[in-house]
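Sharing a structure here in structure tokens format.
Shown here: the complex without one of its protein chains, the others still in place.
Up next is subunit A:
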Amino acid sequence: MTSIDESNKEKFRSVSVDLNNDASLLIDIPDALCERDKVKFTVHTKTTLSAFQKPEFSVPRQHEDFIWLHDTLVETEDYAGLIIPPAPPKPDFESPREKMHKLGEGEATMTKEEYTKMKQELEAEYLAVFKKTVQVHEVFLQRLSSHPNLSKDRNFQIFLEYDQDLSVRRKNVKEMFGGFFKIVAKSADEVLISGTKEVDEFFEQEKTFLLDYYSKIKDSTIKAEKMTRSHKNIADDYIHISATLNSLSVDDSTKVEGRVASDQELKLTELLRYYMRDIQAAKDLLYRRARALADYENSNKALDKARLKSKDIPQAEEHQQQCLQKFDKLSDSGKKELTIFKGRRVVAFRKNLVEMAELEIKHAKLLDFYELFKNELQK
């Protein structure tokens, strides 16, 4: 069972830019508990809005509750023209847990010191995964609270306020069903979006850019992950080396590489991963718009047919009007959303790259330890 505190969280703050600055609705996750597989988040809200019953309150939430909220928002027609913030990924403790298991098995082959160090390293990894998942869930909520439309969503308010177990309200079977259809629809969307002729210059550009950028950023994320894992392997080797050198009674060399792996590569990987998901969300918006356009075109065809047959013209006209309206609405809000998205992405990248560079410099200074080590040996 592990929990975190404020000071530790600061180091891992926002992959995105600082979202929590509108005092009318402030959300954060000050605390979280890890029980076996499940993580329980404490969602804390401070608000001046009259829509809520109290000015300040906290509720416990599970990962599944976040997913429910996300899916509900996605399925809401009214938000079709908005970029819904990507759902936070499920907390994944598989990797550190597996390593911990292996460590337990190999305990006999190591010295006590080595074992302790490896254990510490693993615990740090475990903690890093934990902090990461808290942060990602927090950012999700903060994106919602800072969005002019989404922050007013009734379900969002329920999520924040309802002090009983939300799982009662969650639809289980239907969710699974819905998920399957979503996947099928997605692949159809891919075809649709590349096939549709685009009249609007802005959207044409956006579409090309996002499709291309998405595949590149996905590629970068995978490769960054591989790099991080290599670094981790080296860090582990350093632990073994320092432990063995120690037992040969040479001065202990500090494990510099370990920290390097945990901090800055992780940052870069996380940044890429988050934006990969965010871009997917933007793409989803484009899909919806493409679907709306297709609907509109179909309704036009239906209207023409009706006119030919001189039957059901008013319904067809009405339907056509609806489709057009929907499409226009999506196009309008879509344009706004995508423009904001662009700006936000650039700022976030800048901030994170700067932080990453600073971390690298800090660790380069730690390499002075090698100097010390060398001097010790020469004595």
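Keep in mind that, in the parts below, a contact is a pair of C-beta atoms (placed from the backbone, for glycine too) under 8 Å apart; a residue touches a chain by one contact, two chains touch by 3 or more; residues count from 1.
The rule we apply is simple: contacts and distances are computed from a predicted model.
Going by its UniProt record, the hidden chain of the complex is named "Sorting nexin-1-like" among "Sorting nexin-1-like", "60S ribosomal protein L33A", "Fructose-bisphosphate aldolase" or "Proteasome subunit beta". Although one chain is not drawn, the whole complex shows that of A:D37, A:D237 or A:E358 it is A:D237 that touches it. Interface note: of A:E75, A:D92 or A:D212, the residue touching the hidden chain in the full complex is A:D212.
Contact with the chain not shown here comes from a single listed residue; of A:L33, A:M100, A:M227 or A:L324, that residue is A:M227. In the full complex, the hidden chain is touched by subunit A at residues 209, 212-213, 216-217, 219-220, 223-224, 226-227, 229-231, 233-234, 237-238, 240-241, 244-245, 247-248, 250, 342, 346, 349-350, 353.
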